[in-house]
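For reference, the structure I am asking about is given below.
One protein chain is absent from this view; the other protein chains keep their places.
For reference, chains read A and B in written order, and residue numbers begin at 1 within each chain.
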Amino acid sequence: MGEPFLLKYIREADQGEYEAYVSRGGYEGLRKALAMPPEQVTEEVDRSGLRGRGGAGFPTGRKWKFLPKDPAVTKYLVVNADEGEPGTFKDRTLIEGDPHRLIEGIVIGSYAIGARQAFIYLRREFYKGRAILERALAQAYAQGVLGEHVLGSGYDLDIILATGAGAYIAGEETGLLESLEGRRAMPRLKPPFYPAVKGLYMQPTALNNVETLCHVAWILSGGAEWYKAQGSPILVSVSGHVQQPGVYEVPLGTPIREVIALAGGMRPGRTFKACFPGGSSSAILSAAYLDVPMDYDLMKLDVYGSMLGSAALIVMDDTACMIEIVARAVEFYRDESCGKCTPCREGTVWLGQVYERILRGGGQDSDIELLQGIAKGMTGTCFCPLGESVPPAIASSLRFFRSEYDHHIRTGTCDVRAHAEG
Amino acid sequence: MSSPPPTVTLSINGRTVSVIKGTTIYQAARGIGIEIPIFCYHDRMPPLGACRMCLVHVANAPKLQTSCTLEAAEGMVVRTDTPEARAGQEAILEYLLINHPLDCPICDKGGECPLQDQTYRWGPGASRYTEVKRDFAKPVSLGPVLVLDRERCILCWRCVRFGEIIAGDDALKGFERGFGSNINTPFTLPVASKFIGNTIAICPVGALTSRSYRFVSRPWDNRTTASVCTLCGVGCAVWLDARGDDLTRVRAREAPEINDVWLCDLGFFGHSYLRHEDRLRQPLIRREGRLQSASWDAALDLVASRLRSAGSRVGVLAGPRLTNEDAYVAGRFFRTVVGTAHLDHRTDARAGSVSLDVAWGLRAPIAAIDRADCVVLAGCDVTEEYPVLWLRMKQAVDRGAVVIAVTPKALEVDRDIAHHLVHRYGEGAAVLAGLQAAVAGREPDADLGGVARGRLALAAKTLATAQRPLVLAGALALDAPDGREIWQRLGDLAARWTSTPSVMRGRGNAFGAALAGLLPERGPGGRRLEEAAGTLAAAWGATIAGGRGFSSPGMLEAASRGDLDVLYVLGTDPATDVPDGRQWTAARARVPFVVAHDAFLTATAATADVVLPTLVLPEKDGTVSNIEGRVQRLRRAAPGPGEARGDAVILSGLAARMGHPIAYSAWEEIFDEMRTLIPGLEVGAVLPLAGPGPESQPPDGVRASPRTALHGDPSDPNPVRGADGDLSPEATDAGDSLVLIPGSTLFDQGSMSSRSRAIADLAGAPWALLHPQDAGRLGITDGDPIVLTAADRSIARRALVRPALLPGQVYVPRGYDAAPLNALVDASRPVSRVRVQVLAAVAGAGDEPEGGR
Partner (left out) sequence: MAQFPRRQSALLGALFVAQEEAGYLRPDVVAEVAQILDLAESEVVSVASFYHLFYFEPVGRDLIQVCTNISCMLNGCHRVLTRLRERLGIEVGRTTPDGAYTLRTAECLGACEEAPVVMVGTERYGPVTPEGIDDLLDMGSPQTQGPLAPHEEDR
């Protein structure tokens, strides 16, 4: 297990400057990549075992291999920098703190798949990140890292920086492509439009997350073997009721309890109650799961919808009202639903109304069954993952915190709140 | 020989079915009679998978699958009836209903509503929903025809996708998102579409309804008749729904080779004139200078006696509002009983125009349009003239075809036109010459007709690579001053692909009129009279009037000279249709007796000596022919008003009075007689286009070059005045006037359209299109009332200021009877020029222009 490296230079004030980046070994990975045939670059990434860090966890090398090899076919690389999953802020941290790493990863990835144009779809609200990235891109062009003859090679690449306009669903890969094409960010039908086959402008497209591409830069720099020896690090965004919220680099499989400890532990006098291990679309885990390792096996837990996702660990202590939390998550998905499919559009509204009524003190005994029923009707019936993100929090909160629901419904009040404030 | 398409075999609800690879589960199930509920899916559009109603259970799939999007695969095991699938369907219906107002008893869709039907079949017994339903402002009006009730909308996106995929007009869109998603127009403005009636038809709930049908009838109270729309020339198949004597609505009838399942809004909403109170119910005879009601006997006696004495000095202006049988009987009656050779249906053609020398119609099957890889629209304003054909072109465009438009006025489908060559009126031939040269490898060295040479070169590049081009010439090209040369150029161009340009001319049943023989020197089937006279004489048991027949402009000229004693007008309104109104006025002033068959007191009828009230096409039985020559069955959907009669019946009455009875028991009898004279005639047949010029060929065949039409006939008695001439500015009194482009528009205010309220409203006030540059110079802003003056005549219109034409010109559509275009045209000159002023500037200056406020 090596030293943390993903965040190694993140706090260096000049890390966004080309010279500083290069002086710390930057763009070495790219030089090595350009010396290899593209397929070998893909192979290297594949051998590293890197899995996409956007939430789905699909192996990056394999994803690239889905793209056609024919050089006559126009291909694109698209960077998903539309970080919006509640509780996730690692990509923003990387963009603001190490922009050239991202650019390096983009050039390597584009070279590997044979793209001549790459696009960064950046969340609009990341104004600071955009300024930093724009500056870094200009430097990269000026230094010959971008444009014609990348680093003196025969390879040309342009990077186009685009921004969103306020829509969580644009973070869904096909919604992102729609948005990048200047349309409503409504997800596309898959199949036939798997991005690797028909992506941006209906051309084969590799879609990668910011963190993923930063890993790629490190992998090419140090080699797949070195990377694996580091323990397949991941970035966890820790927030909520911890003393030192922030982004932490840990080896894949670090138990939740340890990650919380890294983040300074719980606030004085408070105890752990629950957490979302992978953002608000993952199931809520209770204290009984504190020793569960944060890795892709989270999905195999006996809790419906549990997953690592984008590794956004939202920690809640004993002052958190679970009904309020879940209601807020439901509202979020309701407001961010694109409206295309029925269950997501209508189900979230209905769920929101029931939660609101319960919180207002108008709960009824039948509401538990109703919530379960609505959530069940959305499970496996939605067009895209957004709608499917709603049931896990409902089901898991009903399982672990049923008594809180009962109390709300019975008394019309919140005992957690009363206790916390009293 | 091509091998059969690969198939896959799967099982649905335990039944084994083999389908062509690429078939969806939904289609495969429907093929064996297993119904799967749907909302968003429409079989004319790619699947969307949005409503999630069609969920089915597929063995080994981790979750339910939408059957409309899932392709059938070998060995797939599908069930539509498992508890999981049923639960999924129930859940979706329950979600859809939580925000749907259950106002079915007052909803127009009630009784034919997919949501209602599917809830009954697949829905949960009761809803668990007790919260407050979504709230939108109650029905909003989106223009003259469309009413939107967003509370009823279930967001299936069909109407939006219709506008994107089928019509290309993006008329309705989804706004906001999530639970706030709503279908609307931007800023709730009136919907801008020529096809919006289709969205009403495909709406699976009562969210989109038509103003004209709102609360009019319940579906089960409608009597439905399969017929044909005859308002343009496409001949779309329709269902005419009537309740009692009233036509309640028009719906598209599936006809894959014509309109598929669509209609245009003229077809949907242009039939309400039928029961208008202005319909003529009794014959009128002019007595003491006034038209007065008369009996049929009196009217027919009078007409018969005048016809008898006039004999060969009768001119017959027939038109597009006759059935094939009416037109045939008219030909027989006038050529034998009356004994005249002067019959023509082409009232709106300019003297000397090449339009008079060629057969009108489409020289390719309508269904072939979607297979073209290049469409050349030369002066053919397709959405204004033959709107449903545009839907075919849109399909072609979506498959990669390119549209090249060579036209004096930009077409509204601009976004789908790859090369939009907007030229100065009268210089289309020059543009085509440049295009032709560029295709042959000689790049233009100058701009032509106002079209930049670079654009020409680009268009030529595309055209040169075309494999299956379709060349369409419209009235804006053929009746232009350089129409004859345009036709020649187009012919030469099309000859590259051994094809022939089509003459996109003629509305209604113009094609049937030509087929039946309402052309000078042409008999049934378009045969030359001199060749067919013997056959016809034998069939009709009478002599056929000989001698050269006048064309429509020829008749007017002859009448003005005093060479005709009777003008007999049926199925047309020459006073507003002829290109130059003065010609009609002069003819009418000189000819002693004018008879008009019409349903309304048109400008022609108003000055006639006898007016005979007729049935209109939806009140008739028989056949009509469309622009590709297809013969279709027209069925009477409603009775006519008062004593109105069919045209053939009227003519039979006259024949009897004139001692040569032509009597038929029913339309079939006429049709059978026609079949003996017109080879291949039967319902559903596509017949060669009838007309002058090169002998007709089947639509698929290779025809002689239209160039032959150029040579004309030196012995032709018809005038060629106003033919192609010198267009240089010196040749005309330019001054501060603008070149007049005589145009047309789908929604106008003619005798019928002005009495179909929705169409009159869609048409709006009569307008004229000006370039912003001219408007600015003349102090005119968009929407201003303006006066257009030519010589001593003027009309009032509203200014439409758009850069849709080149400066120095004004585009004025015909069809507004109150401010007729033909008041401005001077047919004795190659181009007419008009002065344009803001109305205020001339107010009080004396005569109130026609169509004034």
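Going forward, a residue touches a chain if its C-beta (ideal position, glycine included) is under 8 Å from a C-beta of that chain, and two chains touch if they have at least 3 such contacts.
Just so we're clear, the structure is a prediction, and the values are computed from it rather than from any experiment.
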Notebook entry, point to check: Considering the whole complex, which of A:P4, A:G223, A:G246 or A:G265 touches the chain not shown?
Noted result: A:G246
Notebook entry, point to check: Who touches the missing chain here, A:L50, A:I103, A:A136 or A:A167?
Noted result: A:A167
Notebook entry, point to check: Which one, B:K133, B:R214, B:R415 or B:K461, makes contact with the chain that was left out?
Noted result: B:R415
Notebook entry, point to check: What is the set of subunit B residues that contact the non-displayed chain in the whole complex?
Noted result: 163, 169-177, 185-187, 415
Checklist line | Interface with the unshown chain - residue positions in subunit A | finding: 11, 83-89, 91-92, 96, 117, 123-128, 137, 141, 158-160, 162-168, 179-186, 201, 237-241, 245-247, 276, 280, 312, 314, 316, 320, 324-325, 328-329, 332, 335-336, 338
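Keep this in mind: only the chains that are shown with their structure count from here on.
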Note to self: On a C-alpha centroid basis, what's the spacing between subunit A and subunit B, in Å?
What the structure shows: 55
Next item on the list: Name, in rising order, each residue of subunit B that touches subunit A in their complex.
Entry: 47-53, 55, 62-64, 69, 71, 87-88, 91-92, 94-96, 98-99, 128-129, 131-132, 134, 154-155, 157, 174, 176-181
Checklist line | In the complex, subunit A residues that touch subunit B | finding: 167, 184, 189, 191, 334-343, 345-350, 353-354, 357, 370, 373, 376-383
